[in-house]
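With one protein chain held back, the other chains of the complex are shown just where they sit.
Now for chain A:
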Amino acid sequence: MSWLTRVRNSLSRTSKRDTPDNLWIKCRSCGEMLFVKDFEDNLSVCPKCDYHGRIGAQERIGQLLDPGFSILPTPKVKEDPLRFRDSKKYPDRLKAARANYPYGDALTNAVGQIEGKKLVLGVQDFGFMGGSMGMAVGAAFVAGIERAIREKCGYVICTAAGGARMQEGILSLMQMPKTTVALRRLKAAGLPYIVVLTDPTTGGVTASYAMLGDVQIAEPGALIGFAGQRVIQDTIREKLPDGFQRAEYLHEHGMVDMVVHRRDMRETLARLLDYLRPVATAA
């Protein structure tokens, strides 16, 4: 094989179209072209501008927990209870979301440790139908908390959701009281509940378990709110304030305890779990 053939073969392996997608990524905030590997090694945070990229459940769990954690199965729920159909059938949307997705639905729990402190960690994945809260998410949330109660440890949740899952109609809305019931039980058991708000967390998720933490943490720049910005703009017909509904804005308005950089998240959670150790309860 001549050197020319060798070069030609190696070139043809990566088509022109694939190269930027696979190796390079453009920062969604500053537009800097970044090596995917550098970006991922930096916890999917732009090394240039500190923009915190959206990450999936698998990556998040891997970033936060000590090695040796175990993933809990996604509880089974009644699928498509309303036989909902918009331009597509809901089961088809679910099937599409599950293709190449490692877990069952938008919320996945893992049991493990952070710097040796035991916890159950729930992670919502915006990549799975916008992280939306339906019955599977509600059931996973309850299961995560039940496990934490059994293990006598805290529950930490990383939220990410556009809101309730419309394809489940009112049943998705009912997850708001349902998850709140579970939280009452966790609190009654003397166990801590820590919320990490990630980009984006809006709608019914924010208006239930995402705002009921004993401690509220937000990732820098995360969009966090109840109403969508377009809806608000249509209502008030004015320009929204700078930084509106961003993590820093919520911090300024007293809605979160702290805004924590992703590289400091593990350490922050470990310290919190150490301070908020389970107390013995009568029950």
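By definition in this document, a residue touches a chain if its C-beta (ideal position, glycine included) is under 8 Å from a C-beta of that chain, and two chains touch if they have at least 3 such contacts; residues count from 1.
We adopt the following convention: contacts and distances are computed from a predicted model.
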>> Since a chain is absent, check the UniProt entry for it and pick the matching name: "FMN-binding protein", "Acetyl-coenzyme A carboxylase carboxyl transferase subunit alpha", "ABC transporter permease" or "Phenylacetate-CoA oxygenase".
In response: "Acetyl-coenzyme A carboxylase carboxyl transferase subunit alpha"
>> Among A:R85, A:R150 or A:R263, exactly one should touch the missing chain; which is it?
In response: A:R85
>> Looking at the full complex, which residue from A:K95, A:R150 or A:R184 touches the chain that isn't shown here?
In response: A:R184
> Given the full complex, what residues of chain A touch the hidden partner chain?
Replying inline: 76-78, 81-82, 84-87, 135, 138-139, 142, 164, 166, 168-178, 180-185, 203-204, 206-212, 224-228, 231-232, 235-236, 238, 240-241, 244-245, 253-255
